Structure formats: structure tokens, C-alpha cells
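With one protein chain held back, the other chains of the complex are shown just where they sit.
Just so it is clear, A and B label the chains in written order, and each chain counts residues from 1 on its own.
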Amino acid sequence: MRADDAKGMLGRALFAAAAILTVGFANFTPLAAYSVNLLMQSSTYAISVLGLTIVLGYAGQINLAQAAFFGLGAYSVALGTTALELPFFPSLAIGIVLAAAAGAVLGLTSLRLGGHYLAMVTISFQTILALVLINWVSLTRGPDGVLNIKRPSLFHGYFTDSGHYLALCIAALYGVGYLVWHLRKTRLGRAMQAVRDNELAAGVVGVDTYHTKVTAFTLSALLGGLGGALFAGGFAYISPDQFTFSESVVFLTMVLLGGARSPVGSVLGTGLLILLPEWLRFLKTVYLAVYGSAVILIMVFMPDGIWGFASSMGRKLRPRSPIALAELSPLPLTREVGREDGTTILEASRLSKHFGGLKAVDEVDFSVVRNSVHALIGPNGSGKTTLLNVLSGIYRPTKGSVAFEGHDITRLKPHERAGSGIGRTFQNVRLFGALSVLDNVMVGAERPGHVVEGGALGLERHALAALDFVGLAPRAHERVGSLSYGHQRLVEIARALAGSPKLLLLDEPGAGLNHVEKDGLVDLLKRLKGHGLTIFIIDHDMNLVEQVADHITVLNFGRSIAEGSPSEVLRHPDVVAAYLGEVESHAAS
Amino acid sequence: MGFNLQLFFTGVGVGSIYALVALGFVLIYRATNVVNFAQGDFAMLGAFSMVVLAIDLALPYWLSIAITIGAMVAAGALFNLGVYYPLRNRTFLPVIISTIGASILLENGVLAAYGPRPQSLPSVFSIQGFSIGSVFLDSQYLVILVVTVVMVTLQYLFFERTLLGKKMQATSQDKEMASLLGIPVALMIMLTFIYSAVLGGLAGILVAPILFVSVGMGSSIALKAFAASIIGGFGDVTGAIVGGLALGVIETFGAAYISVPYKDAFGFLMLFLFLLLRPQGLFGERVAEKA
Partner (left out) sequence: MPLLELDKLVAVYGKVEALKGLSLKVEEGEIVTLLGANGAGKSTTLRAISGLMRPASGSIAVNGRSITGLSPDAIVKLGVAHVPEGRRVFPGLTVRENIMLGGSNRRRASRAELEADAESMFAIFPEIEPFADALGWTLSGGQQQMVAIARGLMSRPKLLLLDEPSLGLAPLIVQQVYKVIAEIRRQGTTVLLVEQNAHMALSVADRGYVLETGRLVTEGRPEALWDNDEIRAAYLGRRTQKA
């Protein structure tokens, strides 16, 4: 960790130096008006595009109305300083609030629906706003636009000078850029990326996906408003045709070209797409058509944009520094010793899940004893995964209830169940592909209601301890994609463990593992049980189940057909018939 | 009463244009799960093609239409190969963005070739129209209605009565299974794109004498067509048609009774309402809420 710390500090120092230099340059060097305008457009656009980095790059949600939010900010400053005769900064504040509020309302209403619905809603909002800007002449001055927008009057009109105002814009850009960069490493930023990479898993691991998406969308709108507000002050004149759907598309292209996932990418993309046409002016008429083909080509060949491409190249050449292990303290879990005390930790009563006429799970009862390993088995199509999804909260049961530690959790959402201490892994490993191993596990540690001493740093140490428990601590900073499948499976388990769960739901943890890896898994499960964790496991590999399970429930056609210890159940004639198909004594009637 | 009937007639005429574009858009969606943001630009291409052929080159009207349809076939094929095919296995976001890119490309390509001035295509009819009672039936609107009815009927017959139509339906419903039966899936998708482009182009040919032909005409029609298909029920063919017609009527009445400049907003307001209250639209299946 020390090496990375030093690198981080160096990076911050360089960033600060660059900021001071650029701002200073803009402020003190006399530049031609043409250059000043170009740079002003670039910096204010870049702030808006950074908003798209958050909503699209981090959270993976589409926003085709960024120009509308940009327009809200711009018009607030324009009308504020002219019609309402307010000073610049209060007008700017109003613009930001207005844009953020619009973003929040839009997000709250449409983020429950997916993908193209959100696209449609944002386009609709954009279109309606454009119409209002043109037609509500008494408010917005209509197609003529607003003239004589004032700049800040602070310090005796210091910022009236374009150079100084430009310096202000650039300083704002650096500030916003830093915050957006920093966001990536915060809890919220990780939650957003988790939602982007695997929304289902994010929910199950404890992320409130709806809330996270709305926050991302609101932040995006806020930055759009800020950019627009500064833009208005910079150019002193705005008109409705600067805030149409086409401009939203321009913003989108900028973030895609540079690379949506990194703030560096957005600034790069913005700069290129503003400066390039100027330099390629002789190509102007054809340029815009080339623009369109560029978007297609980027999507096909460089979906992570220029910066994304460059940094993935850089990653290949420069391996991550390994982590210093001396500072790891073991998981608190390891201080416990498990004892089966006979109390029930999870109880399913008459649990049913019907899909139309199909009864996937049909009146299933079972109890899971604290500190035991309880297995759920049954032939293909018997309803095991459906049952597990009901237990996780992904499906609402049609009938029946689930109680955890005595509390009815039947109506709780997946992230709320994670919050009460239920962890889960998936049959097909669902990790957050773009995040590091440690970040994946951190998301698990950051589940709601998880109190660990030491605040943020404490959570990180806890996550590392979870990784250490599964033996993967040295690989904490690698990208999950580079791990073998068996190791990815272990990371998923560590992610669940990092939330200090009381009950662990494992869906076919052995799937895709070879013999050696399965033996390792059996050992791991035994150790976990030894430390008092209750485990509920589905698997098809009976050898594995035999070795770890204390208690087995068998499903067939959605109903429970046998319960008991492994030796009882695996020789039970109904169970043998269910698997191998002897016709006599069929219990499913 | 006469006034309202007139409005209704106009609304249904405009709505037919939306319906044709929405139909093409829904067919592509059903076959490939792609939301094609460039669908309206096929209409724009159709309209511009008519302007170039019938006015600049002074070709006979019917010949111009035939050549335009041929051009739309080519456009659909190129679109499939250049935009959809390279991204067919990716998630929906890159594909949507690509179709947006295609839209920009098409619009600015035409802009570069033709310049920004809107064009107009004069009506080809010697009779302006005729009156029934107090309602004046404009010839062009009548043609739009007739053509739309004919197209919808032909399409119904094609999909329901021919083997090829069945194969295309099968491809929409389960691509993998279709390939296991020996149905050439890539060809089916190509045909879908071609047909959708022709539908779009047809809409452009029909609407050119009524609106100004401009580079941006496609986008606004497309946005409304999308709104219409969501109102009708996303992914449902009948929904696209009903949604389009409904949108045309709502807009026309809205413009007459409420406000002309905000005419374009009515459709989107309807869309908001539907998304809030009934996201599956009129005919769609229940939208699965993300758990």
C-alpha cells in the first residue's frame, strides 16, 4: 500500500501544479479573443460532459438530455442577471438547483424502467424544453435569445475581463474534474459501477440500485447546469438553438470519443471535438458527416474511447503493485467458534412461486438451523434456483413467507436482505468486471447496516481480511477479469463474507470448478461453518454436498419430497427415483 | 362537427406517417432487439431522393418513386451491414449510440451534399381534393391513407400467409431455434432492415409534398414514431399502428384547440403519462420491473 500511496500523492501534486499553471496562464497571458472563446467553450462543455461521465461512464445509464440541463443553467444565469437583475453567482446557484431538481424528477420517474425507456424520456424532456425555450417568449425571449448576460461583479468586476473569466472556468473544471475522479473511489462511486457492471448482483450484495441511479442522474444534471451557467456568463449571449437534441448528441459523442469511464476521457473528448473542427475547418461541411461515422466506428472498435483504449494498453504494460500483507488483520469472523445450538435462523413457510400456470415452487417448508450447512438438491427443473431467488428477494413469492432470525423478510428488497445479514453468490459468477478484486469485495463490505470500526479505512481492511480468508489477498488490486474462474468464484464468496453475513446463500458454488478447486471449496466451507456461519447451498455435485452438508432438503417439481441427513436422503427411494427415474413410488403426486 | 371531422381526417393522415415509421422501427426491434434511432432518417432520405429525382433531374414522378424505393432497399442493406451487424452481439447501449451516430451521418451527409435550405416537392395531383359535406379531403392526405392501408394489409398477408413471412416471425421469436431449423437468420435480419427502410422511405415520399423537405425532418418524425410505439405498446405491431394514428390525432386536435407552437409537445406529454401510469402501453405485455 505504501507504493500506491506515494504514487497517489505524486499524482495529486502534479494535478495541483497543472491546475495552477493553466489557470495562471489563462489569467495572466493575453490571448486573442478567438482563442479565449474556444477555451471557454471547451471548459464549460467539459464540465457538462463530466456529468455524463458520472451517469453513463460510472453508472451505465443513458442520458440524452444533457443539453437541456445545460440550457437550464444557461438560461438561469441569463435571465437572472438581465431580467431579474440578480448578481451572477446567485443566478448560477439557481441554475444548478433547477437543473439538479429537473434531473431528480426525471430520474425518480423513469429509472424504474429500463434502458430505452430512459432514453425516450430524456429525449422527450429535451424536446419539450427546447419548445418551451423557443415559444414561451415572455419568459425566455424566444428565438431571439438573451443578450447582455452579466459576469460576476466580485472584486470590482475582476471577472469582466475575458481572460480572468476563462481562468475562473478552468479552475472550476479542475475542481469538478478532481471531484469526479475522486468519486470513483468512494462508496457511492463503487455502487454506481457495480450497478453498471451487474445490476442484479449489485442489488443482492447490498446496493440500493434505484437510489444509486437516481443520484447519478441528478449529479449529471447538476453538472450540466453548472456548465451551462458558466457558458452563459462567458459568451454573454445565448439562444434556444444551442440547447437542442443535437447538442445532447454532441455531448454524448464527446464523452464516448474520449472514454466515458474516466474524467480524463471526457475532457479529452470535449477538447478534441471542439478544437478539431477549428483546425480542420477546410473540411467543415463534410466534417459533420464524418462525425457520425466516427461515433459508429468508436462503438465498434473502441467502445471505451481513446483514453479507455490508451489506459487499457498502459495497464497491460505496467502490472499492478502487489499489496503489503503485513498489515492485514484477520476477519472478525475468525474469532468465533461455531456451535450448532438448534435454533432456527431461516424459516420458509408454505413458500410458493408461480409463473402463470407453472408452479415452480409449490408450498415448500423448511427450517435452517443456525451454524449448520443446509443443502437444497433436486433434479434439473425442480425449482431450486427459483427458491433461492425468492430467498434473496429477487422474486416475490406468490404465497407463503420467509423469516430470518425471527423477522419476516418476505417483502424486503434484495439490498435490504443483504443489510440484515444475508449474503449470496450466483451460479454463473456475477462480479463487477471493470472493478478490481478489492473494489468488488468492498461493495460487499459497504452493505447497508454494516458497522465496522475505523470508518472507511476500517471497511477496506475488513474487505482485505475477507480476501485473505479465501487466500486471494495478494491479488487485491488486479482486475477481476484476469483471474481464473475458480478464483473469481472465491472473490464472489469473499464479497459476500465482507458484509459479515450471518447466513450465506450459495448457488452452485462448485459449478465450473475442477477437482482441486472443489476440494479447496469444501475446505473453505468447512472452515466457515467452523466459525459459526450458517450456509445454505444448492449444488448438483453430490460428492461435494455429501462432504459438507449436515442437513438436506430435496425438491422435485417444486415440492419438497425428502428431508434429513445426507445418508438418509441420498438413499431414500423417492430421491433416487426423482434423479434416476424409477417409476414406482413417485412422491410428486 | 365538420371542423372536428376535418381535424380527425388530418390527424389520421399525419398519424399514418408516424405509423409507417413506427412500424419499421418495431419490426427491427422485434427481429434484433435494436432501438433504431435512425429510422426517421430513412423517411428523410426518401423525401430527398424524390426532390433530387423529380425536381432536379425532372424525371417522371412514377419513375422517381420506383428509383427511390430501390435506393431505400440499398440503404437498408447498407445500414444492416455497417451499423447493426458489427455490433449484433453487444449490449444495447453501444448499439443505440451507433444508430444515433448513423442518424448524424445520414443527416449531415445529405446536408453536405445538398445544403441547408429546405426544399419543397409540389403536389402531383391536378385535383387538390374534394369535399364531402363540410370536410375537405386533401388529395395527398387521401393518398397517404390509402397507401398506409394497402401497406398494412400487404404486410399482414405477407407475415401471416407466406412461408417467408413465417420464417421472419420465427427469427424474431427465437433466433437460435430458427438457425437450428436451417432458417438463414442473417438473411432474415437483412430482409427486415430492408423492409423497414422501404417503409421509412415510403413515409418520406408520401409526406414530402406536405411538409418542407429538410435534413432534420427525419429526426422529429422518428421521435414521434418512438413515442407512438411506446404508447401503443413497445414491440407490438398493432400497437405501432394504433399509437401512430392516435398520436397524429392528438397532435392535430391539440394544435387546433390548445396551442399551435407546442403541437410537438403533446405527443411527448402523452408519452410521459403512459410511462408513469401504464408503461406497457396499450397493447404491450407487462414491463418487467428490474428487481
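Rule of thumb we're sticking to: a contact is a pair of C-beta atoms (placed from the backbone, for glycine too) under 8 Å apart; a residue touches a chain by one contact, two chains touch by 3 or more.
A quick note: this is a predicted structure, and the numbers were derived from the prediction, not measured.
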item	value
Touching residue (missing chain; options A:115, A:142, A:338 or A:379)	A:379
Residue, one of A:363, A:546 or A:563, that touches the chain absent here	A:546
Residues of subunit B in contact with the chain not shown	163, 166-167, 169-170, 173-174, 176-185
Subunit A residues touching the omitted chain (full complex)	379-381, 484-485, 488, 508, 511-512, 514, 540-543, 545-547, 557, 566-567, 570-571, 575-576, 579-583, 586
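Here is the rule we use: only the chains that are shown with their structure count from here on.
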item	value
Distance between the centres, which are taken as Cα means, of subunit B and subunit A, whole angstrom	36
Sites on subunit B touched by subunit A in the complex	35, 82-83, 86-87, 90, 92-98, 100-109, 111-112, 219, 223, 226-227, 230, 234, 261-262, 264-265, 268-269, 271-272, 275-276, 279, 287, 289-291
Contact footprint of subunit B on subunit A as seen in their complex	60, 62, 109-110, 112-117, 119-121, 123-125, 127-128, 131, 134-135, 199-200, 203, 209, 245, 249, 252-253, 256, 285-286, 288-289, 291-296, 298-300, 303, 393-395, 413-414
